[in-house]
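Missing here is one protein chain; the remaining ones are kept as they sit in the complex.
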Amino acid sequence: MTTDVTLSGLRDMPMSEVETSRKDFTSDQEVRWCPGCGDYIILNAVQGFLPALGLKRENIVFVSGIGCSSRFPYYLDTFGMHSIHGRAPAIATGLATARPDLNVWVVTGDGDALSIGGNHLIHAMRRNVNLTILLFNNRIYGLTKGQYSPTSEPGKITKSTPAGSVDYPFNPISLALGAEASFVARTLDSDRAHLTEVLQAAVTHRGTSLIEIYQNCPIFNDGAFDVLKDKDQAEGRLVRLRHGEKVQVGDREWVHDAHNDNPSQAFEISRLDDATMAHVPIGIFRQVERPTYDDQVREQVAQARAQSGEGELAALLSGRDSWSVA
Amino acid sequence: MTTDVTLSGLRDMPMSEVETSRKDFTSDQEVRWCPGCGDYIILNAVQGFLPALGLKRENIVFVSGIGCSSRFPYYLDTFGMHSIHGRAPAIATGLATARPDLNVWVVTGDGDALSIGGNHLIHAMRRNVNLTILLFNNRIYGLTKGQYSPTSEPGKITKSTPAGSVDYPFNPISLALGAEASFVARTLDSDRAHLTEVLQAAVTHRGTSLIEIYQNCPIFNDGAFDVLKDKDQAEGRLVRLRHGEKVQVGDREWVHDAHNDNPSQAFEISRLDDATMAHVPIGIFRQVERPTYDDQVREQVAQARAQSGEGELAALLSGRDSWSVA
Amino acid sequence: MWPICHNLRRRLESTEAIMRPQEMGSVAKQVQQLDQVVIRFAGDSGDGMQLTGDRFTQETASFGNDLSTLPNFPAEIRAPAGTLPGVSSFQLHFADHDILTPGDTPHVLVAMNPAALRANVADLEAGATIIVDTHDFTGRNLTRAGYAENPLEDGSLDRFHVHAFDLTGLTVASVKQFGLSRKDAARAKNMFSLGMLSWLYGRPVDSTRSFLEQRFANAPDIRDANLAAFNAGWNFGETTEGFAVSYQIKPAPMRSGRYRNITGNLALSYGLVAASVRSGLPLFLGAYPITPASDILHELSKHKRFGVVTFQAEDEIAGIGAALGASYGGSLGVTTTSGPGISLKSETVGLAVSLELPLVVVDVQRGGPSTGLPTKTEQADLLQAMFGRNGEAPVAIVAPQSPGDCFDAALEAARIAVTYRTPVLLLSDGYLANGSEPWLLPDVETLATIEPNFADKPNHETETGDHSFWPYQRDPQTLARAWAIPGTPGLEHRIGGLEKADGHGNISYEPANHDLMVRTRQAKIDRIADTIPALEVDDPHGDAAMLILGWGSTYGPIGSACRRLRQQGMQVAQAHLRHLNPFPSNLGEVLRAYDTVVVPEMNLGQLSLLVRAKYLVDVVSYNQVRGQPFSASELEDVFTTTLKEMHS
Partner (left out) sequence: MWPICHNLRRRLESTEAIMRPQEMGSVAKQVQQLDQVVIRFAGDSGDGMQLTGDRFTQETASFGNDLSTLPNFPAEIRAPAGTLPGVSSFQLHFADHDILTPGDTPHVLVAMNPAALRANVADLEAGATIIVDTHDFTGRNLTRAGYAENPLEDGSLDRFHVHAFDLTGLTVASVKQFGLSRKDAARAKNMFSLGMLSWLYGRPVDSTRSFLEQRFANAPDIRDANLAAFNAGWNFGETTEGFAVSYQIKPAPMRSGRYRNITGNLALSYGLVAASVRSGLPLFLGAYPITPASDILHELSKHKRFGVVTFQAEDEIAGIGAALGASYGGSLGVTTTSGPGISLKSETVGLAVSLELPLVVVDVQRGGPSTGLPTKTEQADLLQAMFGRNGEAPVAIVAPQSPGDCFDAALEAARIAVTYRTPVLLLSDGYLANGSEPWLLPDVETLATIEPNFADKPNHETETGDHSFWPYQRDPQTLARAWAIPGTPGLEHRIGGLEKADGHGNISYEPANHDLMVRTRQAKIDRIADTIPALEVDDPHGDAAMLILGWGSTYGPIGSACRRLRQQGMQVAQAHLRHLNPFPSNLGEVLRAYDTVVVPEMNLGQLSLLVRAKYLVDVVSYNQVRGQPFSASELEDVFTTTLKEMHS
């Protein structure tokens, strides 16, 4: 995959002059997830991916909310902020708008992003702020010890739903498409190659990229995605999406067009999974170019300056109707 | 349209023994919208519609947020709450869950529902709480005197965007479909017959019904929907959706299936409007049956009682591990 | 007759007949000197009273009077025409001397319809003047305003000097030539009235003419009609026999310099821009519209040339979140809102306290609780500003005392925020926001500079001699932490809302560390007192026994009331707090120096509570929570009574 960096999500971000390695992206903090948590594999993949990106390490920022997944930034030796529950997309929006030279990531969980943070998420996507959002979907609240989340399957028995949940879950991909997302993808914690491939596309996409990552929580929702990882079943269930490549589901076959301006087809694909996981599309559902919020904001500033020059404080203060007293 | 009330959204709600009229639904408060505001026509239509519904007036509740549109409840002589900005769906969720005998409406604006209240809205829809939500979309913040809203067209010049807005707007119908809504419709303030028809279907739908109502704000966004109201152009632009009836757009023609379990077609239809208003579907995009949150919650209570009887406080308190001290 | 019209605490200076060149057959009229006038313009929300008031204010300002204004608009955008809730008004107080408030009771009421008359007449004292547009004093309109009888005819206005004209009719006649619809023609009546009043008070009219030319540049009909109506109003004033005299109010002696008239929201916006210029940090505003703060968002969105970015967020939480994100990136992050928005922002303010990042949080207070009275003023968010967050989460609090002072207060808030890496709450209110006064332009070169002092190199040496960056290493003086922004090579680090270890800032659950950090964050805020001036007391003779302590927008009425007491020979001291947290170091001393301390507040005693708790001084609270500023005469009474009681 070759990327024209000047057009890409990485435009204006300084490239590192020296080669970096995974070690450069590993912080000195001990990783504290439960043994076997899918978060480890994702961390590993990201630490492996970042050196290849080639950006200056100090120009990368990870912003997270609250949840097990949101501990992510602590383990990367970049800049990072572990903020408050659900608000990372808002904080990242301010940061990315103010600083085009920063490569801004958001790390969030299904509760953080879709429950308390749902509004910020959908607004970031419609604005198309230049962010890469990693949504760790383990279909459970991990950090608070096992309540159901907005992606938990109906009827789920958890600490807060001893008789089974009666909520109908969100399909994060459908929701994102309904919210005008310009880049939407899904991948698996366990499939490092695929995860990396999607990361690469997401981070170089200019605009908001949402990546839903199915992530196993061995403690509170173990095996939620096992059928997708099981050697025997996985390939029968996974529907791999690649732009321009053929997709086959049952007796339907089509060429995947992730670049379609109209999100309807992507939406339809998002409905392939009827919650039985018989057909679970992974890969990039949609990837279209649309002006980003932050670029346009900066463009307006630049234009105003080009038209009328830098603001002058004294002139501003005196305005048009001032008078003198001797 | 005949409705089986026992299956419908109105199940468990007491019918009035006496005939009521528009006057019964008109409160003693002076209506205070600007002259010519579309809200007047909608109020009129609702006041005209409610008597036909036949419910006991005291069992109807209108809950609203904040905005011009959210003043609505004051003008109806039912129970009503003018709450706080964006939170009406959450408040109504509690009320409807606690009281199956109440017919609960939410009145909200494009700012109230889609900006600050976006998260509560999408969660109400995925849960499918038995509510009828009227979203007055005037594509502007009326009450705060004219800032752009999440449905304002890109480039819009408003008080807060003197150089033009750089936000990409939501399509409320697409968003609702992405959020698993079971009933989604659109109508126009000016088309009273259509509005009433949609109201009827919405209120008798069991679950969350979202009605987007295009509403003119003559003060801050006058004429936003004029092309859809203009005698000469309207019918060319409006795409009328009725379940089971033929729809024609350009050279495409199909039979509208609002009852399709898969929301993909409805989503596709929601994209017909490419923001030029060349093709604007109105009517019911989707209307499918799905268990409601509140019914299931009450069902769990009933089941628990059926299985183990009413709770007994003394037994609860002493639990299984109590002991006596003489 | 006229002297009575302006009878309230006012000296008549001289009455002289001035002959003017005859225009349009006008007759020569007497010109009378006044020292001050309070005019209130009132009409339907759609009548353009705010614009009329603004223009009259502008004319008055450029004439050189001191002035103070008070707009008052309904919560509804445009309640049905002719109803009481739809009445919008604008009060202006101008004088030949230094004044502090928009005046207690108007000397002159301009009422454009029956509702405007009815809604305002109770505020007038006997002898006041009423100028009324008779056009709508007809059956249905009278009823709509709640009048059973026509007040112009039933003698109920006998105590006043009533000038009744069909202003609408006159306006329509005066713009006939432009072929406007009757409705559009009638809309120019505010300009007609403005012209008339401008004549009456000898206001310079050029600025209004050029304003109209610019404003309606794209609609020549409307422009010309408005100009014509304005001129006709002026001429009508001069011509009509209804007015026997006109008035002169000499310019007020003011410190020399360049002035402009400014509202609080505008001054606050400019203060933020100035802070950006003087700190070198780009200004980032994250805001969600809310009355009466929205105008700051509107204003700042115009100043892209200063690199100002305004982000209209999806809600208040996103607004402050984005501002904090921008701050983290090295911008001057600001969020503006009113009371309900502060409630929503509390959790994020707490995060900013924990992150120790600069953030200016502007609360333009309005009537509460809850949605309350959105268009009315109040100062009941002080304790929310102090305490409205979980845990021990101290912030600095600053408040302006007059519209123009919002500029300085904003600059000071930014200085504290950046210097101490802390959120600062800036408490304006609806009265300051929309009120205006002449403002002496500051010399921009001498404005305080603000030093971000970004960290750019490691600040810690480990035992092994390695150099690393410790984000919670502190300046020993200010206790401000080291602030390295993303993009600074070698200074990569993570911060968050969990408790962090002193120094290196990694997560720490250590009991002793938590206690230390809680106390350190508090100590840092307390240290701000080292860089703020001692509280000044205005006690002219130095022998007052009673001190009036205030904060925020009550400065004007308190000051006026104190002047009145002093004019009557009573001793009273006045002190006004700019800093509410921390207090100036000498506050305790000041309070203890007086036998009685009165604290007037537009709340139930919030500052009182803070000073009582801190200094154990039994201050006397005086409270009104009416959605309106105090009137000077009300305070005059209270202070006088308190003084008398002290001596009895």
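Assorted remarks:
A, B and C are the chain letters, set down in written order, and residue numbers restart from 1 in every chain.
We take it that a contact is a pair of C-beta atoms (placed from the backbone, for glycine too) under 8 Å apart; a residue touches a chain by one contact, two chains touch by 3 or more.
Since the model is a prediction, treat every value here as computed from it, not as a measurement.
When you scan C:K29, C:R389 or C:R474 for touch with the missing chain, the hit is C:R389. Within the whole complex, the absent chain has one touching residue among C:G146, C:P369 or C:P533, and that is C:P369. Touching the omitted chain from chain A are residues 30-35, 66, 68, 82, 84-86, 115-116, 118, 141-145, 147-148, 150, 159-163, 167, 219. In the full complex, chain B makes contact with the omitted chain through residues 27, 29, 56-61, 63, 66, 73-74, 76-84, 87, 90-99, 101-102, 119-120, 123, 297-298, 300-301, 303-305, 308-311, 313-314, 316-319, 321-326. Even with one chain removed from view, chain C keeps its contact list with that chain: residues 74-75, 85, 338-340, 342-344, 346-347, 350-351, 353-355, 365, 367-376, 378, 380-381, 383-384, 386-393, 496-499, 509, 511-512, 514-515, 518-519, 521-522, 603-604, 608-610, 612-614, 616, 618, 624-628.
Heads up, the rule we're going with is that only the chains that are shown with their structure count from here on.
With centres defined as mean CA coordinates, chain B is found 30 Å away from chain A. Centre-to-centre separation of chain B and chain C, using mean CA positions: 39 Å. Residue positions of chain C touching 2 or more other chains: 304, 314-315.
The multi-chain contact residues of chain A, meaning those touching 2 or more other chains, are 119, 123, 297, 300, 303-304.
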